[in-house]
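Omission of a single protein chain aside, the complex is shown with its protein chains in their original locations.
What follows is chain A.
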Amino acid sequence: MTTADSQNGKRLTARGAKTRARIVDAAADLMYVKGVGTTTLDDVLAASGVSKSQLYHHFEGKDALVRAVVDHVGERVIERERRALGRVSTIRGLRRWRDALVQNSALQHGAYGCALGSLAGEVSDHDALARHTLSRLFTEWQGLLSGVLRRLQDRGVLPAEAPIDQLATGLMAALQGGYLLAQTARDVTPMATSIDMALAHIESLSAG
């Protein structure tokens, strides 16, 4: 939680760390709901209840705050996905993973999408550092999916020559694209269809 600040050479007191976490939490929520572009530092001040000088003590500007949000959201998503995918070794297990994601999104009628994917859609253009971090996080997430597919392959469910890493990338793209379609349609159906079709195509490789 304090890595970014320790990189800046600042040492955080327990209270400072708490304030910083409060700012990042509020910023992450706002950026998830409103988008990165339309979230202002004033919004973050209002939502977190910290003072302007406190905010600038921890972040020199919006870019720095966005990077902290990327780190924070990334950590949370990877942690969640590690728990969900770390031991899955069946198609049925993959379907349960799919069900959880679709149902969570359905609670908001698909409105807000994937916390990490929305950041990827908005920060990639103008901030190389945030873009690299996002790229690394998605590679890590895809690695978890590759792990599942490799276990399926070890069990003979997928053929030995199946291109595991590319299938994992394809599945991630179907998930992220599904989130975006659901967000636009305000309806989770296209997300469910997209992942279902991707899983069906992966399964069809085993029938050959």
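By definition in this document, a residue touches a chain if its C-beta (ideal position, glycine included) is under 8 Å from a C-beta of that chain, and two chains touch if they have at least 3 such contacts; residues count from 1.
Keep this in mind: contacts and distances are computed from a predicted model.
Trainee: Assign the chain not included in the display its UniProt protein name, restricting the answer to "Branched-chain amino acid ABC transporter permease", "Propanoyl-CoA acyltransferase", "TetR family transcriptional regulator" or "Insulinase (Peptidase family M16)".
Mentor: "TetR family transcriptional regulator"
Trainee: Would you indicate which residue among A:Arg67, A:Arg80, A:Arg95 or A:Arg131 is in contact with the undisplayed chain?
Mentor: Checking the options A:Arg67, A:Arg80, A:Arg95 or A:Arg131, the one contacting the hidden chain is A:Arg131.
Trainee: In the whole complex, what residues of chain A lie against the chain that is missing from view?
Mentor: 35, 37, 117, 120-122, 124-125, 131, 134-135, 138, 159, 161-163, 166-167, 169-181, 184-186, 190-191, 193-194, 196-198, 201-202, 204-205, 208
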